[in-house]
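Encoded as structure tokens, here's the structure I'll be asking about.
Removed from the display is one protein chain of the complex; every other protein chain stays in position.
So, chain A:
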């Protein structure tokens, strides 16, 4: 049998049962790789279930820095779930390795000649070592991480340090965890020939980067952005945005003098109410937000129309999942782009921010509150399950202490005293953004009625066609002037010939370096443009027009952003090709490269024919 060999370039897949506490052990493994100085990403492939179903955790180690999901079979599978063992054995790459619990003998029919079986009686070890059933279960996970350290040549001290860091303050837990790691480490060293031909070697490729999920970043960004009012309803995969916001608030937003909370998080009865709460907070001058996914967006659409038309600031974080309807709740997609861009009935439009890394989730989440206050409209931060719930290597979070919150055009009592005239929807500055007042500001100036019915410049109800059109045109103008405040696209020019351009956005970014490299190996030099906001920056149209072949890479079936581009920038749909990946798993570099190449060869054939 040939043994697969690779240093610092392989995939490890963990097969676990959900609800058994494997996630923290698997995270520890991923972090250990990072502390070995190696680029790493970790993706959880989990069911919409609480306990007992198979769940997988895929760690990609790549010295080259290719951290998107990789197509093809993993080199090493850690099979800890009897339920999925047959499938897990089949999933190993020929020449690869399977670490499994040999407490029970594997049926002969499951054996494969072309892979290496590494049997370790973990259940037996745990039965001997621990009497408490819960401990037997939990330490199983820690033991296999210890074994992996020996098999893959991870510095054991790195793991010890990780345990100490993880249980800081709960020191009683440090020793038993290190002991469990040692059990696995010693066993593997004795029983197997360590290290395996796939293993890691220390490098210094991480710099100051961090390994974190996007939802943590978004939640923390909201703390930094000054959010105080939250309405929410639990829904996968957005729930942890709120949970993280809450836990950082517990730490950072309790007044030390009196223990009072400088925030209010209301768990609402549904998503209608969740966004209503955010809207009430924004109307009354607090920075307010909600977070949701797929079905929640459908419910929130009603209020998004009111917020657009009545011009109320609020922030909505949409962690997209596979639709339509309930769809695949624990799988990723970018399929709410059209719905969100044009959310609500009537002529309405929303501003979208589309981050690609946890660092950008943090930045855009904080910035969304400034933009919402400045432009007096909802700001929707569009992430997805892959971005939100998986661990990505990211630049560290940063905050400029000189940055002052932009609270937008809000008149206080003195301003109102000085003002000769106040009309809530009077475009005084010509930028389409009007001045607002908050309830309770002045005894007899500045009060107005906020409404979702048509209104004139003084917020009075009107059915006059000319007043209605004036207001609708001003809203268009507001969006036009607002575009320059939105994050500009990120453009990378690799070839001045500008033959092939890739347009993409969001979590797809992780797969792009590999796609570009694979194409380059085939002699195809591509330039890239990463969209970071909607409405589109004018640079997007220029980039598309300047390139001979443009590919719009998305994780949905319908090419939603391609359609948006055609619609908003009056581009001929035939002038762009769609690269669409939507099976619910994150897009891969190989998929992008192959799709582009196939299409290019068709184009070449056509030209030749």
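Of note:
Basically, contacts are C-beta pairs under 8 Å (C-beta built on N, C-alpha and C of every residue); 3 or more make two chains touch, one makes a residue touch a chain; residues count from 1.
The rule we apply is simple: contacts and distances are computed from a predicted model.
When the unshown chain is looked up in UniProt, the name that turns up among "Putative ABC-type transport system, ATPase component", "2-oxoacid:ferredoxin oxidoreductase subunit beta", "Aspartyl/glutamyl-tRNA(Asn/Gln) amidotransferase subunit B" or "Na+/H+ antiporter subunit A" is "2-oxoacid:ferredoxin oxidoreductase subunit beta".
Check A:397, A:435 or A:505 against the missing chain and you find that the one touching it is A:397. Across A:7, A:210, A:428 or A:541, the residue that sits in touch with the chain not pictured is A:210.
Within the complete assembly, A:255 is the residue of A:132, A:171 or A:255 that touches the hidden chain.
Listed residues A:292, A:437 or A:588: the one in touch with the omitted chain is A:437. Across A:35, A:530, A:562 or A:581, the single residue that touches the chain missing here is A:35.
Although one chain is not displayed, its contacts with chain A can still be listed: residues 31, 34-35, 165, 208, 210-212, 220, 223-224, 226, 228-229, 231, 252-253, 255, 258-264, 266, 268-270, 272-288, 302-303, 306, 396-401, 404-405, 437-444, 447-453, 461.
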